[in-house]
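Let's turn to subunit A:
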Amino acid sequence: MVTVVSGLINVLIIAIYATVAMMIGILFMGIGRKIVARVHNRVGPPIYQGFIDIAKLILKKTNITHGWIYDLALLFSITGIVLTILFLPIGGVKLLSTEGDAFLVLYLLAIPALGFALGAGASGNPNSAIGVMRALVMMLSYELPFVISMVALMIYYDTTSIAEIVASQYGKWAILIPPFAISAAVADMALQGMLMEAPFDIPIAPHEIASGPMAEFGGKHLGSLMIYKAGTIVAYTTLFVDLFLGGGVVMKGGIVADVVNFIVWFILIFLVFTLSLLINTSFPRFRIEQAFKFYWKYEAVLAIIALVWVYWMVIS
Partner candidate 1 sequence: MKAKEIIGRGEEVHGRLYVKVEKQEVRELIKTLKENKFQHFVMLSCIDWIDDGEFELVYHLWSYEYREHVMISTRIKREGEEMESLHDLFPQIETYEREIKEMYGVNFIGNERLTPFFLEGWPHMPPMRKDFDSKKFIKDVFESIPPVEDEDEGI
Partner candidate 2 sequence: MVEMVFAVLIIAFIFTLFIKNNRVASIISLVVSLFPLAAFLDWGREFGINLISIGFENTMNINMAGITLHFSISPLAWFFGIMLFSLIPPILLYSYSFFSKNDGFYPFMILLMVSVMGILLSSDFLSFFLFWELMALGIFIMICRNGDRKAMVRYLSYSVLSGVLILAGIALLYHMNGTLLFAEIMLKADFETMVAITMLIIGFAIKAALMPLHTWVPPVYSTSDEPFVAFLSGGLSKIGYYGMLLLLFAMPGARVMEAYINSSIATYLLAIIGSLTAFFATFLAIFEDDLRKLLAYSSIAQLGYIAVGIGTGSSIAMAGALFQAFNHAFFKATLFLAAGSVAYRTGKWKISELGGVAYKMPLTFMAALFAIFALAAIPITSGFAAKWLLYEAAIERRYVFIAPIMLIAGVGAFLYSFRILYGVFLGENRYPDIKEAPKPMVAGMFLLVMPLIIFLIFPGYMLDMMDSFLSSAGLATISHSPYVIHTTLGNYNTIAVIVGMMFAMIPAFLIYVLRKQHLVDFEDNFIGGEIPSLYEHISMHAAHNFYKPLKDVVMPYLEGGATSIYSSLYKVVEKIADGARKIYDGVVQDYAIYVMLFLLIIAGWLLW
């Protein structure tokens, strides 16, 4: 009986955390638009605009579909991103992250992307197809430096579990160790690609391919894609914070520590997100092959330097 109750409480906590994380993601979309608007010399929308937009899209009267494969995008996008968030420690709270590790998270992030790609493919719109092609090539591009940075961390901390990486960073964040400062810089640029912010907003370039994979999405499908987008903001920034900034853990034990850690985590992901927005506002868009070259030439070399450095540190 006790185990059942405690299990239910755990499930509840996890559910609350996931919901709050998604809410934060949607809020961040509004805040992001506000920040961008300030850079543009504008007032910008209210910060709760994301909620209104999603509500409107989901409450649309008609929703067109292109068949069941197209609907998979809707199911996969929300499922995949919520699942990813469940497997990431948030502010030191482990949720499900002991049940899977960084590789699982990397691959979980592919679920919504693949669903999205399937939906775009099923719509039969050539713009969508090009957009998906670009998104996949972008994925191939930014994964290399990111994965190398992640392998460096795994080798250094001798674990693949994100929860343990976070735990080992207590008191000393990875970014403070010199090689990981390089890795973090590399991973931050990879983050730029993951969040599809300029100069890597190639897959959704509206001027080139009319918002690419999203060209056929509207109504509830687009609404779920926006939820997915909100989730990616939280998931990727949290991944970055967990890997390099100690997951925002500054205190241990007790409910107070949880609250403090949560606040620190929130501030950290906000800072990471703001940084990516500021880069976004000051760069034009790359062409896809330029982005590929950028990641595989410059970023990958930096990441390898950091990796070799770490390897040498571990060996000696």
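The rule we apply is simple: a contact is a pair of C-beta atoms (placed from the backbone, for glycine too) under 8 Å apart; a residue touches a chain by one contact, two chains touch by 3 or more; residues count from 1.
Candidates were picked such that all candidates are chains of the complex that A comes from, given by their letters.
As the structure is a prediction and not an experimental result, all values here were calculated from the model.
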Using the definition of touch given at the top, pick which of 1 or 2 touches subunit A in this complex.
2
Hey, which residues of subunit A end up touching candidate 2 in the complex?
11, 15, 18, 58-60, 62-67, 69, 71, 74-75, 77-83, 86-87, 96, 98-104, 106-108, 110-111, 113-114, 117-118, 121-127, 129-130, 132-134, 136-137, 139-140, 143-144, 147-148, 151-152, 154-155, 158-161, 164, 210, 215-216, 219-220, 223-224, 227, 287-289, 292-293, 307-308, 311, 314
